[in-house]
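Reviewing the structure listed below.
Right, chain A next:
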Amino acid sequence: MSEVVTWIGSSLAVAGALAAIIGSLGVIRFPDFYTRTHAASITDTGAATLMILGLILISGWSVLALKLAIIWAFIMLTSPTAAHALTNAAYGAGERPQLGPWRLFDRDRKEAER
Partner candidate 1 sequence: MNAFIDFYAAPPGLTAHAAPLLVIGPLIAACAAALSPSTRSAWMISVGGTIFAFWMALCLAGEVARNGVVNYYMGGFAPPLGIAFRIDALGVMFALLISGIGVMAALFSGHTLEAEIMKGKRRLYQSGFLLCVAGLLGLSATGDAFNAFVFLEVSSIGTYALIGVGVDRRALPAAFNYLVMGTIGATFFVIGVGFLYAATGTLNMADMSGRLATLGDSRVVEAGFAFIVIGLGLKAAMFPLHGWLPAAYAYAPSLMGVFLSATATKAALYLMARFLFTVFGPHLDFVGLFLTWVMAPVAGAAAIICSAQAIFQTDIRRILAFSSVAQVGYIMLGVSMASAEGVSAGLFHLFNQALIKSALFMALGGLAFNIKATKLSDFSGVGRTAPWTMTAFAIGTFSLAGVPLTAGFLSKWRLIEAAFAAHWLWAVGVIAVSSLLGLIYAGRMLETIFFRAPVSEERAGEARFGVLVPLWILAAASVWYGLDASLPVDLSTAAAQALGLAPAGAAP
Partner candidate 2 sequence: MPSFATPLDANTIVDIALLAMLAVIVVAVARTRSLLTAIILTSVYSFISAVWLVVMDAADVSFTEAVVGAGVSTIIALGAILLTRSECSRIPWRETLLPLLLVTVTGGLLVYAALDLPSLGDPSAPANIYVGRLYLQHAEHDIGTPNIVTAVLSSYRGFDTLGETTVIFAAGLGVALLLGFGERALQDTPRPSMAKMAESGQHVVLRVSAKMLIPMISIYAFYVQFHGDLGPGGGFQAGVIMAVAIILHALVFGLQETMESIPPQLARGLSAFGVLLYAGVGVVNLTNGGNFLDYDHLFPRIFEEGLPDSHLVGGHHIWGQHFGILAIELGVFLTVASTMVTIFYAFAGRAPDLSPHGEG
């Protein structure tokens, strides 16, 4: 029983690591800052969730599991907030998305400011 749980937990951790790799690839490959943020922030929380869930399964009912849960809560709280703050700052400081109708929005806003 416990070996099965450990195996599942390890698999989840591996899945988390894969998610992290995918996220990193996205950060490298995507064309502009906002899409990169998208890749990074989603996979960060996703990878953390998978991995920490896996580790909780491995550690069983113990203080470790509690600590892992706290870490998870921390990441879930801080990582999206940080991504939000960062994009907000970038947009406020004039960084614009590269693609699509956002250009239009951008021009509209510029005109409105004038």
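In this section, a contact is a pair of C-beta atoms (placed from the backbone, for glycine too) under 8 Å apart; a residue touches a chain by one contact, two chains touch by 3 or more; residues count from 1.
How these were chosen: all candidates are chains of the complex that A comes from, given by their letters.
Everything numeric in this text was worked out from a predicted model, so none of it was measured.
J.: Which of the candidates 1 or 2 touches chain A in this complex?
T.: 2
J.: For a test of understanding, state which residues of chain A touch candidate 2 in their complex under the given definition.
T.: Spelled out, the residues of chain A in touch with candidate 2 are 74, 77-78, 81, 84-85, 88.
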